[in-house]
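Omission of a single protein chain aside, the complex is shown with its protein chains in their original locations.
Lettered A and B in written order, each chain numbered from 1.
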Amino acid sequence: MAAIASPQPTLLALDRIAKQFGGVRAVDGLTLTVDRGELRCLIGPNGAGKSTIFKLIMGAEQPTAGTIRFDGRVINRWPTWRRAREGLSIKMQIPGVYPELTVRDNMRVAAQNHIPMGSMEDETYRLLARVGLEHAGEELTKNLSHGQQQWLEIGMALSASPQMLLLDEPTAGMGPGETEETARLVQSLNAEGTTIVVIEHDMAFVRRVARNVTVLHLGRVFAEGTIAEIEANERVTDIYLGRT
Amino acid sequence: MLARIASEVRPVLDGVFNAFYQYQDSFAFLVLSAIGLAVIFGMMGVINLAHGELMMLGAYITVGAARSGVPLPLAMLVAGAAVGLIGAIMEVLIVRRLYGRLLDSVAATWAVGLILSQGMLILTGPSIQGVASPLGSFRVGNTSYSWYRLLLGAVALALLVALYLLFMRTRFGLRARATIQNPEIARALGVDTARMYTVTFALGSALAGLAGGLYAPTATVVPFFGTNFMVEAFVTVIVGGANVLVGSPLAAALLGAINAFLAQTWGLYIARVGLLVTTIIVIRVLPRGMSGLVDRWRLRPTGAR
Partner (left out) sequence: MAAATDWGEMSAMNRRRRALSSENLAFVLFVAFMVIYPLMADEFSVGNVAYFLAMTLLAVSLALIWGYAGILSFGQTAFFGIGGYLYGIFALNYDWGGATLVGIVVGVLAGGVVAATLGYFMFYGGVNDVFVGLTTLALTLVLQTFMAQTAGPEWAVGEARLNGYNGMSVPQIMVGDTVLFGRQLFYFHLVLLVGVYLILRWLTGSRWGYGLLALRENRERTETFGYNVRFMQVQVFFLAGCIAALSGVLYASWGGYIDPASMGLTAAVTPVIYVAIGGRRSITAAVIATMILLKLSQSLASSAPEYALVVFGALALLAVLFVPEGFILSLLQALDRWVFRGGRRRRHVAPQEPAPAQPRRVS
């Protein structure tokens, strides 16, 4: 009987996950583990199954085979809302904000399951300030720029103080300045201890933030390693150029 | 000896024919009630709550034309065409403005239906003189059956086949299926999706008008004629799901059996309650109806490669 073990290093473990849409295997026996405190980038050509993996992790889709473990527990059968309450947050590819609600109401909707009512005002302010939107609280969200909507959504995902944050293309549609700020935000969140998995196409961004990179191809892990190792791997270049 | 066997087999055969007749009658009623609604829903995701009133218009036009000397079958086709035109106008003036606001299109078509039925009440009064049911009847055993009801069963099947051919074998059908799959890509490929929607809405309305015409001889034609068909139309579309070609016939096949059985055993009202209860159970088990079931079966994992 060992003393109570320190938390396992592995936070998320996908074990031989498959997802089939009709005849298409979007994910095909994929095994992937993410440790606590990691900042992992998922890259891969279109159709590699990146977004599908996020959907499987959040429970928007059910895997046809395999198990998903989060924090040591099998979560395959958990509904999405329970996964969210147990510490999984996502920023979606298509902005997942509520365009018809004000910025502050957006934040409140995201935060109120996790933050006591008494400190709601202060907390929403703090979160909005974190993503640079503290002065836009009364604005309807649809009037924000695309980049600001992305940040708002990151702030909303943060309000749950998640153990793991899934970011699906956080810099899509952003200019270089906004991309840089996003990179800084992602890094500082990670430095505070949030485990982050990022799907990103922008290699400059990946180079900037990631320590570990996983390359997906045809629904499987194609290569894994540091950014330097991945960039040195010619087979990775090949799949991007369609040579396999 | 043979005569004795015959006399024992005879009632059984009569019973079988009776069951078949009731079943095909229910099936035809469900298919014809729902088909126009299902075409529009399957293609556009829009539920046209003026559907019953379009059937009512079809019945009025059929009766009007037939009473002024047009042969009945032709009168029904005229009704279909005229209601189709009305549908096209409705799409351009109202439904088109509400794409992306599906609930609002439900509320708006519902208001249109209300205006149509109440307007008809104001224009023509509580009922008009109908037309007699054509073709007469025949007897099997001790029961009398209507030829016309059998014909409706055949028409329902013929319409399903015609729709299948239209969607699977024509260029219109190809464009329509492309629009269902992905309107943006269809547009990029040069399909005028706005016109596709207008045509689809007109087609669905024409089918409603035709169905109304087909049933005009079997019921009194009143401004609320359409409500006779609404429960059947709704449950067929709900159970059928989005795929008209597969879902609606399967739904009508299932619900027709339940309806015919319950109506024979306990009467029409219980049969309606039975349809509703079946539908509520089906949606719990099969959220996308029969269409979803067929998809799941068709797209099931194909095993090891």
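The rule is short, and it goes like this: a contact is a pair of C-beta atoms (placed from the backbone, for glycine too) under 8 Å apart; a residue touches a chain by one contact, two chains touch by 3 or more.
Note that the structure is predicted; figures quoted are calculated from it, not measured.
Checked against the full complex, the one of A:Gly49, A:Gly147 or A:Pro170 touching the unshown chain is A:Gly147.
Shown as candidates are B:Ile35, B:Ala59, B:Met76 or B:Val112; the residue that touches the absent chain is B:Val112. Of the listed positions A:Gly37, A:Gly66 or A:Gly137, the one in contact with the omitted chain in the full complex is A:Gly137. Think of the hidden chain as still there; on chain A it touches residues 58, 60, 79-81, 84-85, 89-90, 92, 94-96, 98-101, 105, 108-110, 112-114, 117, 121-122, 125, 129, 134-139, 142-149, 156, 160.
Residues 41, 44-47, 49, 94, 97-98, 100-104, 106-108, 110-112, 114-115, 118-119, 121-122, 183-184, 224, 227, 230-231, 234-235, 237-238, 269, 272-273, 275-276, 279-281, 283-288 are the ones on chain B that touch the missing chain.
One rule holds in what follows: only the chains that are shown with their structure count from here on.
With centres defined as mean CA coordinates, chain B is found 47 Å away from chain A.
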